[in-house]
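What follows is a set of notes on a single structure, which appears directly below.
With one protein chain removed, the remaining protein chains of the complex are shown where they sit.
Entry: chain A
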Amino acid sequence: MKLALVSFRRSALLLLALVVLATGLVVTAGQSPAQERTLYWGLSGDDVIRVQQRLLDWGFYDGPVDGFYGSKTQQAVVDFQLNNGLVPDGVVGPNTWAALGFPPAPATAPPPEPPAVSRGVTNRDAVYLLARVIEGEAADEPFEGKVAVGAVILNRTRSAAFPHSLAGVIFQPHAFESVSNGQYNRPVSEESLRAAMLAMSGWDPTGGSLYFWNPAKPVNPWIWTRNIVTQIGRHVFAR
């Protein structure tokens, strides 16, 4: 994560470089590991998705299948454990994995060596943080309006006038109303997550905008002196 943020700070150059990779390197990933790791609150990953999907299919879970082991997932795991005579600790250990229908692989299976390990380096938490603010600021906006809000936040990290990290921009005092009043803590929709991913991949419907606001709400008159680029949904975007 830190690496990902450093790359933001180091400007457009590294962002461009972020996506530089040879065809030969790209293989379909996502094979299940021989031994499932123990899951608990706060973790994220592909295995969390599988647990959430299974719990959703079996009717214990009704939240988003987003790969984040949040309190809702934990509650669903506890419910599942109570229903299956397991210790209701909210932790997915070997027994719970087996009860969920993912038995441990036989010991003879050779451990597959991944070609390049992530060692915890991922941009996933950045995408999720961005998605939360998108949800808070633009939950009722059309899809491209959501991508646009994400793009504005990322454009700020590349602007000299704003903090140079994603968290710096999002948590700057008075920068985003939904962050100031805590509304960005609402559950994140799949649409917002996808919008965040697109914004991170370079989609920018705002043509490099640094500001957005809803003209129907009272705003600082100063903001209207900015260069207005476009209007998407209910938001005006400006540079």
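The rule we apply is simple: a contact is a pair of C-beta atoms (placed from the backbone, for glycine too) under 8 Å apart; a residue touches a chain by one contact, two chains touch by 3 or more; residues count from 1.
Rule of thumb we're sticking to: contacts and distances are computed from a predicted model.
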item: Undisplayed chain, where the name is taken from the UniProt record, one of "Nitrogen fixation NifU-like protein", "Glycerol transport system ATP-binding protein", "ABC transporter permease" or "Germination protein YpeB"; value: "Germination protein YpeB"
item: Absent-chain contact - pick from A:59, A:142 or A:215; value: A:142
item: Candidates A:39, A:127 or A:153 - the one touching the absent chain; value: A:127
item: Where the unshown chain meets chain A, residue by residue; value: 3-4, 7, 10-14, 16-23, 25-26, 28-30, 45-46, 66, 113-118, 121-124, 127, 142-144, 146-147, 158-164, 168, 172-177, 180, 190-191, 193-195, 197-198, 201-209, 213, 218-220, 222-223, 227-232, 239
